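Missing here: one protein chain of the complex. Every other protein chain is in place.
And then chain A:
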């Protein structure tokens, strides 16, 4: 029986009645494909084989095609004709089968389609009893350091340093389009009494020179600032004080100062993929300046503008650690992925200025993904959540 309204329970019942779906493939085939994938051939092999094959075909068939003239044309026509007949019958088959009801009247209305909206940062409610660890990873040009965070669901009373050490082996920098940097080749030990971290690199450590490696000091400082409240780091080489850096000489000690007041922009590791939300190197005097900076690309750093909202910076107000901003009345905001990331960039930038919540007054759109714009939304715990499987 059809009806116009459903209770929660009825919807649950309908969901329970959804058909069981099975994978019809033979398990041996599945396993076979797996083995192939595990022994992955280098990425250039297949394209080169294809290119060689194409060249071969051109060499063999090329002269004949030109020689054949009219005859070749005729046979091509014929083949084409047959193909359309085939296509038509295929289409008919589809009409009678699965495709019949794919086009509902609702599908036509593309605006209504809910995109797969995904938050990119880590928020309070997702962490639960877990712990969040953030690593700063150089992008593939080693220009920006990109904070990537993960939630360790079952930290088992381990310290941040234990988790930091444990997880850094599992980072998938290549898969994320970043520079493979971790694990850091050093031993970390915590001097709890003095609230100091000792970092001991081996004599043959790679951090003295090279583009990515010179970021060592920056990365260390940021990693420690993001994951702990420590203020001091002592550096050692094979147990002796100091590490020799090509550009800075011997450095025995670092002071960690929390970095603040940056604007978050977008960094696309490669076209089409979701961006990372990345703080600018420059820091700003006021949040207003930072919001203005978010409206412009930073081509020198490969960063893209992150502000999709037409904010009225002059109406900006801060009350009780909450940022109140308004948007131009007639501005168009879409409930799409890009705008959701943009909103998260706004939240993260607000956090940089010590704010805890953000409200958009008179938002022309009620909701973007999970965020109700006119309500107070808490700033994230950490940017760029990425998953690591155990």
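Here, contacts are C-beta pairs under 8 Å (C-beta built on N, C-alpha and C of every residue); 3 or more make two chains touch, one makes a residue touch a chain; residues count from 1.
One rule holds for everything that comes next: contacts and distances are computed from a predicted model.
Student: Could you tell me which of "ABC-2 type transport system ATP-binding protein", "Carbohydrate ABC transporter permease", "Na+/H+ antiporter subunit C" or "RNA polymerase sigma factor" is the UniProt name of the chain missing from the displayed complex?
Tutor: "RNA polymerase sigma factor"
Student: Among A:55, A:118 or A:317, single out the residue that touches the unshown chain.
Tutor: The one listed residue touching the chain not shown is A:118.
Student: Looking at A:191, A:273, A:297 or A:315, which makes contact with the chain not pictured?
Tutor: That would be A:273, which touches the missing chain.
Student: Touching the hidden chain in the complete assembly: which of A:138, A:279, A:302 or A:369 does that?
Tutor: In the complete complex, the chain left out is touched by residue A:369.
Student: Tell me, which residues in chain A touch the chain that this view leaves out?
Tutor: 2-6, 8, 11-12, 14-23, 25, 27-28, 30-31, 33-34, 37-38, 94, 97-108, 110, 113-118, 125-126, 128-130, 151, 153-154, 272-274, 336-338, 369-370, 387, 389-390
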